[in-house]
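To start, the structure itself, in structure tokens.
A single protein chain has been removed from this complex, and every other one stays in its place.
Each chain gets a letter, A and B, in the order it is written, and its residues are counted from 1.
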Amino acid sequence: MASARGELPPWVDLGLIPLLNLVVALLFAGLVVLIIGENPLEAMWIMLKGAVGSLKGWGYLLYYATNFVFTGLAVAVAFHAGLFNIGGEGQAYFAGLGAAIVGLGLEFLPWPLVIPLAILASMLFGAFWAWIPGYLQARRGSHIVITTIMFNFIAGSLMVYFIKDYFRPVGRMAVESREITGAYILSFREIGLRFFDLRLPSTPLNLTVFLAIIAAFVVWYLLWRTKLGYEIRAVGANTEAAIYAGIKPQRIIIITMAISGALAGLMAVNEVLGVQHRLLLEYVGGAGFVGIAVALMGRSHPVGIVLAAMLFGLLYQGGAELSFAKPLISRDMIVVIQGLVILFMGALEYAFRPALAAIFIKAED
Amino acid sequence: MTPAIELIGIDKRFGAVHANKDVTLSIAQGSIHGIIGENGAGKSTLMSILFGFYAADQGEIKVKGQPVSIKSSSDAISHGIGMVHQHFMLVDPFTVLENVVLGAEDGKLIGPALAKARQELTRLAQDYELDVDPDAIVGDLPVGLQQRVEILKALFKGAETLILDEPTGVLTPDEADHLFRILGQLRDQGKTVILITHKLREIMAITDHVSVMRRGEMVATKDTKKTSVEELAELMVGRRVLLRVEKGKAKPGEVVLDVKNLTWKDRKGTPRVDNVSFTVRSGEIVGIAGVSGNGQSEILELISGISRPTSGQIVFEGKDIGILGDPRHVREEGLAHVPEDRQHRGLIATFDASESSILGWHYDETLGKGFRLDRQAVISRCKAEMQEFDVRPADPLLTSAKFSGGNQQKIILARELERDPDLLIVGQPTRGVDIGAIEFIHKRLIALRDQGKAILLVSVELDEIRSLSDRILVMFAGKIMGERGPEANERELGLLMAGVTEDAA
Partner (left out) sequence: MDLSLIAEVLASTIRLSVPLVLACLAGLWSEKSGIVDIGLEGKMLAAAFAAAAAASYFQSAWLGLLIAITVSLSFALVHGYAAINQRGNQVVSGVAINMLAAGLAVVLGNTWFKEGGRTPALPVDARFMPIELPGARELAGVPFLGDLAKIISGHSILTYLTVLLVPLTAWALAKTRFGLRLRAVGENPHAVDTAGISVARLRYQAVIIAGILCGVAGAFMSTSLSAGFVRDMTAGRGFMALAALIFASWRAWPAFYACLLFGFLQASGNYLQGVHIGGFEVPVQFINLLPYLLTVVLLAGFIGKSIPPRASGIPYTKDR
């Protein structure tokens, strides 16, 4: 397999290969659409139009992307330390508890104070839920992949218990908390109405979208402009060299997982405070797993992640429109695309590399 | 009599490395044939080709006079060749019996094979002193017994020729003697044994014939009885042109590093560094010579704080740094470390050069206040270092992996010297480095010495040790065999490196 390790120009490694993998993933998705008996090109057009053809479409696109930026960053930060955090789903879910406790418990305080506190609580709860697997990996050698999977399920059951038995108002049928009224102010629509007398289309987009941009910047700054980030990347790239440099990998594993969990936890800000204004069952809805696809596709770089999150936002919003226009194509088509993206950009990452290397090496001779 | 094995014109390259150059070798049936040479002489590659692990680029293999094609290990096994690898190929949680029958199960169920193996093991135990409890879990056995299991595996599969790659490296002297008795009995029963080693004592003790390899070439084959340790040592090391390094006489000052009764045992309890004591003074270079794997790497790791001593002291400027066991603290005490393995330790291949150039010093306040890492400061500092050390290309943003070996080494050296350390410990400073860079690195080390710094140098290149060191320590099997001046001749050092002290030879 010497050819697989051959040197390729950076634009091939960082540009062409991911692009090729993405195209192949989309081709397979197109194939599925064909099997269903629809025209893939038409389907693509409907998705594009539905997502970016109107202000409302954009609103939804960016709302979805906000979630995916958080979960994508969570996965990426862990990747940089050589850790695979599959627990974004559970961490985001558990973080909802923090958001709801502060959002409901401190209602008597003015909202500009409550919201930052709720954000902090979301991060803390998310961080805690990732800190435990991190600690168990670093100190007890439990495999992080398995423990984070288990923690997804544990969070799932615990949250049902908490919401049903503690947050559900007496007499309400739906398993959900009461409303966090102060949080309405996060919504763009609400802001437009209250302060600018502007009627914006009804979309779930809210101020959290700015938090996502800030988070992406902070992650970039952390990883490439701080000593801690340097240590995180060193542990991930070469643990031996990190030890030589006096870095303690165990410590870095625990810290990195906590940061990763805090990022996943921010999703609760978007959903619980920004959109639903209440704590709902299963509100994460698979966004934690989308984060894996987003991180792989964005090459674990915040800029790539923001772009990949927007692409998935487009797919989610476009997919909703598509299933409306073509009832034959279920919304779950997006899940298929996610799976294909993870397969081709992750597990089969280097499938095309030997062939490309052969072409380039021949071209050089 | 037809030779058991003939290798004719074997040639093998790994990229730029010419591992075997037109090697021809004939092994007599029923003999013990030693193959000796320094690290990287091509012994293991040659035997891996015979065992079907690598394919030769050119050449022919004959078994009992018949040309054969050996494309895989199973081909080799079917031609009656067995191999005991340096790193054992055992399944730890399996019993001895299960390991022995793996690949020779003789049918869909393993019951009959296990029963057969049990009988066979009893027979082999009687014939060759190869006793092992067939029901023991292999992972629980000491290394000496694990090695016996490897031999049993090969014999059970019908090996007529047995290759052993550095078999005594992991053994205690008693275990090694036992192994030699076993090998002797195997020969007496008509088996052929090929023994790869770098230890002259072993060659003299048990082989009938010995072949010497040097830099990929087969330089001589001798009857063991008609040769001497001296002759072999010379053949092994060769007469090489000594690299000229301009240097004046050392002016040693205070003791900077005082290592006292240092011992380090691995997880299995084998001492890899065994009661070692030495000092390094300011203004001198102390070289540690030896074939790799004799404890030098461990000494570097202990002094630099990567591992902690089992016992003994490492006193640096009056302070015991051994108990710190923390590379960062040790560095802050004023020690710099150029590690042996620059790819896996010295730098991070995927980082750009500027980031690799702060590895270990990255927390320094001059690179950014508090938690910040000032990228501009890092880059400009790296740029300056690159110019001073003539790194090409002088591009701090180029990925570390893309620099040549010599330039990578210069980046590391620049990083470690930048802090004006009192003691530099340096391992294999010029391994895989081009001639120009070697000269440059050597000059820098001498200059550092002349500034009055203490340097501890570990190298498997005897030339390098001789041309740089003011005092030479020779290590063998975790111990220091002796100390010599730089004027010591190669034969003398070669003997010490092979574990032979004057009185014994």
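Here is the rule we use: a contact is a pair of C-beta atoms (placed from the backbone, for glycine too) under 8 Å apart; a residue touches a chain by one contact, two chains touch by 3 or more.
Computed from a predicted model, the values in this text were never measured in an experiment.
Residue in contact with the omitted chain (choice from A:Leu22, A:Ile154 or A:Ile191): A:Ile154.
The missing chain, though absent from the display, is touched by one residue of B:Glu6, B:Glu38, B:Glu98 or B:Asp470; that residue is B:Glu98.
Residue in contact with the omitted chain (choice from B:Lys12, B:His85 or B:Arg281): B:His85. The missing chain lies against chain A, touching residues 1, 32, 35-37, 84, 86, 136, 140-143, 145-147, 149-151, 153-154, 156-158, 160-161, 164-165, 289, 292, 296, 327-330, 332-340, 342-343, 346-351.
If you put the missing chain back, the residues of chain B touching it would be 51, 53, 72-78, 83, 85, 87, 89-94, 98-99, 101-105, 107-111, 113, 153.
Here is the rule we use: only the chains that are shown with their structure count from here on.
One finds 47 Å separating the Cα centroids of chain A and chain B. Within the complex formed with chain B, the residues of chain A that make contact are 224-231, 233-234, 237-238, 240-241, 243-246. Looking at the complex, you find that chain B touches chain A at residues 304-306, 326-329, 331, 337, 339, 344-351, 355, 358-360, 362-363, 367-368, 371-373, 375.
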